[in-house]
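Attaching a single structure in C-alpha cells format; questions to follow.
Apart from one protein chain that is not included, each protein chain of the complex appears where it belongs.
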Amino acid sequence: MDYTASIQLILGELDLALNKVDEEKVGMLIEDILGAEKVFLTGVGRVMLSLQAFAKRLNHLGIDAHCVGDITEPAMTPRDILIVASGSGCSIVPVAIAKKAKELQGKIIHIGSNQNGDVAEYADYMVRIPVRTRLYLEDEIPSEQPMTSLFEQSLLLFCDAVALMIIDNRKLNIKDYWRAHANLE
Amino acid sequence: MDYTASIQLILGELDLALNKVDEEKVGMLIEDILGAEKVFLTGVGRVMLSLQAFAKRLNHLGIDAHCVGDITEPAMTPRDILIVASGSGCSIVPVAIAKKAKELQGKIIHIGSNQNGDVAEYADYMVRIPVRTRLYLEDEIPSEQPMTSLFEQSLLLFCDAVALMIIDNRKLNIKDYWRAHANLE
Amino acid sequence: MDYTASIQLILGELDLALNKVDEEKVGMLIEDILGAEKVFLTGVGRVMLSLQAFAKRLNHLGIDAHCVGDITEPAMTPRDILIVASGSGCSIVPVAIAKKAKELQGKIIHIGSNQNGDVAEYADYMVRIPVRTRLYLEDEIPSEQPMTSLFEQSLLLFCDAVALMIIDNRKLNIKDYWRAHANLE
Partner (left out) sequence: MDYTASIQLILGELDLALNKVDEEKVGMLIEDILGAEKVFLTGVGRVMLSLQAFAKRLNHLGIDAHCVGDITEPAMTPRDILIVASGSGCSIVPVAIAKKAKELQGKIIHIGSNQNGDVAEYADYMVRIPVRTRLYLEDEIPSEQPMTSLFEQSLLLFCDAVALMIIDNRKLNIKDYWRAHANLE
C-alpha cells in the first residue's frame, strides 16, 4: 500500500465514522462541559492520549479540565462531570473510576461505540462513535486499520470539533489562546 | 458552527495537508524505522501525545520505540534514530534533545512544517507536513482551527498511515497485535 | 518548626517504619523479582511515583519492569509478577488491576500497611510497611506528616534498599549502570 492510498483509507473511515455521531448528543455534551465546575476525563492507552489532547485544549479555552491520574488532579464534587472514553465500554480502569464518580454524584458521559458495555450502568448518557471495537459488534463500522486505531483517531477529531464549536459559540478570538499556552518548552 | 460543518472543516484541512507530504520522504522514514535498533521520539504538548500514540503502535508491531522522558527510556546509541516532531522546528526541549542525539551519533529525522527551524542544523532530513505553525509562514497551509491543532492531528494520522504501510509491507496479520497489547487496564 | 526539626521528624519516622518490615518477605520479593520474566507495578498518586522510581532503577539493573499505564506497557503472562503498592489496600484502580492480573495467572505481591484491604483477595503475599494509612488503623505507626507521606517515602526507600540488595547479591559494578541510563535529556 502506498502513502496516498493509506491516507485515503484513513480519511475515508474517519469521514464515515464521525458523520454517524448524533448531533443532539454533541449539543448535550457541550452544554455539560460549559456548565460543569470541573471536567474530568478517563480512558486507557491511545484513547487516554486523545483525551489528554482534549484536556489541554479545554484548558486553553479557560475550562478547568483534568485527566484522572494527573499530578495536579483535584477532588471531584457533584458539580463536576466525568467523560469516560472507551470503545467497548468495558475497559477495567475507566469502569472502576466511573463507579467511583457515580458515588461522588458527578454526571458521567460515555464516549464509545458499544452501548452495552459495563460503563452503561454508570453513564448518564452516551455519545456514540459507532466504530469497530475489540468486540467486533455487528452494527459497528468496520475498519482496515489495526486494533482500535479508528476509535482513537475519531475521538481526537471529535473532541477537536467540539472545541471548535465551543470557540465559535463563544465568539472567542483564536489568537488569544496562546496567552494561556505553556511557554517553557 | 454546527457539528457537521466542524467535522467537514477538520477533515478538509487534513486531506489538504496530508496529501502535500513528499512520498519519497515517507519511504525513507519507513526504511529508517525498520533499520534502526531503537526508535526515540520527542516533541512537546499535544505533538508529544501524537508521538506517544505512534510509539505505542510501533511497539505493537514489534519495533522498539521510546518517547524521550519515558520511565523505561534506554540509552541512545549510533544504531538508533530520533524522530523530532515540531511544526516550527524551534521548540526548545526537542531542539536540545536533537543536539544531544547528534553528539551520540544517532540519525535524526524532523517531522514539521518550517524548513528553517533550529532543529534543521541537527536533522539528517525532514518530512514536511506544510501546515500553519505558530510562525505563520507564507508557504504553509492555513487553518481555521485554534493554534497548531492541524499539525497535531496531521501528525497522528500521518504516523498511523506509516504504521499501516509497515503492516502491509510486512504482510502482518492485524489480529496478532493484540498479543503484544497491554492487558491489565 | 525549623528545618532541622522537620528533617529529624521525617528520618525518625522512616527509621521506625522501615525497620518493622519482615526480612523474610523481603527475601521472597527479591526472589520473585529475579525469577519473573517481566515485573509490572501499579499504584496511584505519590505511591505510583515511588514505584516509577523503582521501575526506572530495575531497568538499569537489567530487569524488565513496567508501570501499568506506561506507553510501552506489554501484555502480562503467567510468567510475570505484579507489585501492587497501596497503604490501605483499597485504592480502586490498583485493586481492579490486581483482579485482572489474577485472571491472567500472574503472581501478585501487595506492598502496603493494611492487611485486610480489598487487594488481599488477589495477592499471593504481602510485604507490610505498617504505617498510618487513610484508614487510621490501630496497629499502624502514627505519623505527624500530612496524609500518607510516610508510606510514600518508606516505599521509595524500601524499593531502593531492595535494589541495593540485588546489586550486592549479584556483585554488579555500580558504574556499569550508566550504560543503560537514558542519555538524551
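All chains are identified by letter, namely A, B and C, in their written order; residue positions are counted from 1 within each chain.
The rule is simple: a contact is a pair of C-beta atoms (placed from the backbone, for glycine too) under 8 Å apart; a residue touches a chain by one contact, two chains touch by 3 or more.
Worth saying up front: this structure is predicted, and the values here are computed from it rather than measured.
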item: Missing chain: touched chains present in the view; value: A, B, C
item: Absent-chain contact - pick from C:71, C:93 or C:119; value: C:93
item: Residue of A:7, A:29, A:47 or A:65 touching the missing chain in the full complex; value: A:65
item: Missing-partner contacts on subunit A, residue numbers; value: 40, 42, 52, 55-56, 59, 65-76, 82, 97, 100-101, 104, 179-185
item: Absent-chain interface as seen on subunit B, which is shown; value: 44, 69, 92-93, 95-97, 99-100
item: Residues of subunit C in contact with the chain not shown; value: 1-4, 6-7, 9-11, 14-15, 18-19, 21, 23, 26-27, 44-46, 49-50, 52-53, 56-57, 60, 91-93, 134, 144-147, 149, 152-153, 156-158, 160-165, 167-169, 174, 177-178, 181-182, 184-185
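Quick note on the criterion: only the chains that are shown with their structure count from here on.
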item: Highest C-beta pair count, chain pair; value: A-B
item: Subunit B and subunit C: spacing of chain centres that average the CA atoms, whole Å; value: 35
item: Inter-centroid spacing, subunit C versus subunit A (mean Cα positions, whole Å); value: 32
item: Euclidean distance of C-alpha centroids - subunit A vs subunit B, Å; value: 22
item: Where subunit B touches two or more other chains, by residue; value: 52, 56, 181-182, 184-185
